[in-house]
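Quick one: the structure is below, questions incoming.
The complex appears here without one of its protein chains, the remainder shown in place.
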Amino acid sequence: MKSPISFAIFIIFLFFLVSSAHPGMQRQYYPCKNLVFYFHDVIYNGQNADNATSAIVGAPQWGNLTILADKFHFGNIAVFDDPITLDNNFHSSPVGRAQGMYFYDTKNTFTAWLGFSFVFNSAQHKGTINFIGADPIMVKSRDISVVGGTGDFFMHRGIATIMTDSFEGDVYFRLRVDIKFYECW
Amino acid sequence: MKSPISFAIFIIFLFFLVSSAHPGMQRQYYPCKNLVFYFHDVIYNGQNADNATSAIVGAPQWGNLTILADKFHFGNIAVFDDPITLDNNFHSSPVGRAQGMYFYDTKNTFTAWLGFSFVFNSAQHKGTINFIGADPIMVKSRDISVVGGTGDFFMHRGIATIMTDSFEGDVYFRLRVDIKFYECW
Partner (left out) sequence: MKSPISFAIFIIFLFFLVSSAHPGMQRQYYPCKNLVFYFHDVIYNGQNADNATSAIVGAPQWGNLTILADKFHFGNIAVFDDPITLDNNFHSSPVGRAQGMYFYDTKNTFTAWLGFSFVFNSAQHKGTINFIGADPIMVKSRDISVVGGTGDFFMHRGIATIMTDSFEGDVYFRLRVDIKFYECW
């Protein structure tokens, strides 16, 4: 390194090095981690106690706790503990549990609000991922927020893209969840 | 660039350049984006099914689903799909929907807890903003957390300052929401 010119080059090199020294900190518009899961919800209807993974626990005045209410289920709150699988087969071996609640919150279309966690305790993943967000069910693909995580997902943030992969009347639905973390730690 | 001195100046210049190369990443105490909205809540009381935008869906043992409960409504959960407007006029054209829940959670004063989303799908804004936080209703101005966003509000975080702009008995209230994003992406 003999001349000011080579110094300048060196400095500019350092500049870019430093710029990229905070990889998770720059606004990256591509995910630092990407995971796809499915989860399966079977709602209690008064007769399927053994198979049900969720139950209605709140209803508007015109509803009850075994049949989803009129007016697009507006006001029904369901609590769930749903199996998470790697593919879209309900009978696949679960890799974790989706635990939380959803409630229907519109009177003129199917829309829900979600607050839940993915809970993992396997060789592959240990820890939790926490989600909240609006779910306009009739839209093919919709985004909710990944607001935090623990364990393997310590402090992670991101976006989860949800698609209804299947639904059978008011008893069963399956969601595909494409989790894109943009802050990974 | 002929002397070590000019080099030193150049380096110091670079230093500040690099320091400010992560604008969203430094702790900025002024918002990178600021939006003000109003939303309007008309709670179902058994007789206003057409106008109601929210409904009681949970109540304590001493309550019911058409009248807010005694003891400062402690234990009442309401689910809502409320119109968002740019001004404080209930009849203004909505620019989005506020969807989620609130519940009253104190026995000796009016306090609520909020979990909801702003859902936009217009020329001006597309995407969602997700909020949670405590709402001590009797305090003039109170802050909740903006924990995430999608679409135009991808990965945003911030603070929302809420003020009760109007309320009429137990049937109608209007909130002014001043959203200050401090992480904008």
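In this document, chain identifiers A and B correspond to the written order of the chains, with residue numbering beginning at 1 in each.
Going forward, a residue touches a chain if its C-beta (ideal position, glycine included) is under 8 Å from a C-beta of that chain, and two chains touch if they have at least 3 such contacts.
None of these values were measured; they are calculated from a predicted model.
Enquirer: Quick one: say which of B:Leu35, B:Ala49, B:Ile67 or B:Ala134 touches the chain that got left out.
Expert: B:Ala134
Enquirer: Could you tell me which of B:Gly75, B:Gly96, B:Gly127 or B:Gly149 touches the chain that is not displayed?
Expert: B:Gly75
Enquirer: Just checking the interface: what residues of chain B touch the absent partner chain?
Expert: Residues 4, 7-8, 11, 14-15, 18-19, 22, 25-27, 29, 57-61, 74-77, 103-107, 111, 113, 115, 132-134, 136, 143-147, 157-159, 182-183 of chain B touch the chain that is not shown.
Enquirer: In terms of residues, what is the contact footprint of the unshown chain on chain A?
Expert: These residues of chain A touch the chain that is not shown: 1-2, 7, 10-11, 14, 17-18, 21-22, 24-25, 44, 46, 55-58, 64-66, 77, 79-81, 97, 99-101, 115-117, 119, 127-128, 130, 132, 147-151, 154-155, 185.
FYI, only the chains that are shown with their structure count from here on.
Enquirer: Centroid of chain A to centroid of chain B, CA atoms only: how many Å?
Expert: 21
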